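For this depiction, one protein chain was excluded, whereas all remaining protein chains were kept in their positions.
Take a look at chain A:
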Amino acid sequence: MTSTPIVRLENVRKQYGKVVSLKNVTLEIGANEIVGLIGDNGAGKSTLIKVLTGVEQPSSGTIYVRGQKIDAASYSVKEAHKLKIETVYQDSSLGEKQPLWRNFFVGRPLTNRFGFIDVKAEKRIANEIMRSTIGFRGVGIDVDTPVSRLSGGERQGVAIGRAMHFDSDLIVLDEPTVALALKEVNKVLDFIRSIKAGGRSCIYIEHNIHHVHEVCDRLVVLDRGEIALDAPTASLTYTELTDFLMSLHKPAVAAAN
């Protein structure tokens, strides 16, 4: 069980019209591994995640999940969910006007044979997740509260709680700490540690290099659609990492001049 990676991308390329977002990316995420994904805006992080989670189809290349080749044309978010891959987006995975209970189950509601939703069961489970997993024992927040009334941290909590409930093997966190207060950031970091403790894997995308260096097993740096670095965190100190990232900028600046 040790050797098969959960996900393997092989020579993946993604192009939007003439713009090449990903050139020939090969990347593996192993079992029970926390991988930090670093890169500037426009380096291709979001595109990589979209391809990995079935939101966008790659222009070319292959995706393997647990060693099995995935048919790129039919790979979708639903398919990714079935393969136990979950994504927590920084801001855009919750319906603002919809109540919390719908947001927990949207896309895969608990329904009977005719497609009617078991609202009672969904509300009960949503309530349990909120109380136990996320630790909302909040004033004024319950399962009927619309997302628009939640703070940034609370929203992140809902999205993370949803990923945990669906018992995924790989959780992708897309800049989960953007717009969060310091106390709430620590909660998110604790959650990432609990992913590791629970034997699951995680891809953690983050701007704050300090956080990445603190919780990740391995670091992957993307630069202009290519992997510039792929190394165990232990092999680099925090200073070495920042120096490396700075060095990526130099040629670009020189070229611009």
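One rule holds for everything that comes next: a residue touches a chain if its C-beta (ideal position, glycine included) is under 8 Å from a C-beta of that chain, and two chains touch if they have at least 3 such contacts; residues count from 1.
The rule is short, and it goes like this: contacts and distances are computed from a predicted model.
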item	value
Missing subunit (named according to UniProt) among the choices "NADH-quinone oxidoreductase subunit F", "Serine-protein kinase RsbW", "ABC transporter permease" or "Acyl carrier protein"	"ABC transporter permease"
Hidden-chain contact residue, picked from the options A:Thr26, A:Ser60, A:Ser74 or A:Ser148	A:Ser148
Identified contact with the non-displayed chain, of A:Pro5, A:Gly42, A:Gly61 or A:Pro109	A:Pro109
Per the touch definition above, residue among A:His81, A:His165 or A:Lys196 touching the missing chain	A:His81
Option touching the unshown chain, where A:Ser93, A:Ser168, A:Ser201 or A:Thr233 are the choices	A:Ser93
Residue ranges of chain A at the interface with the undisplayed chain	54-55, 76-78, 81, 87, 89, 92-98, 102, 106-109, 111, 115-117, 119, 123, 140, 142-145, 148
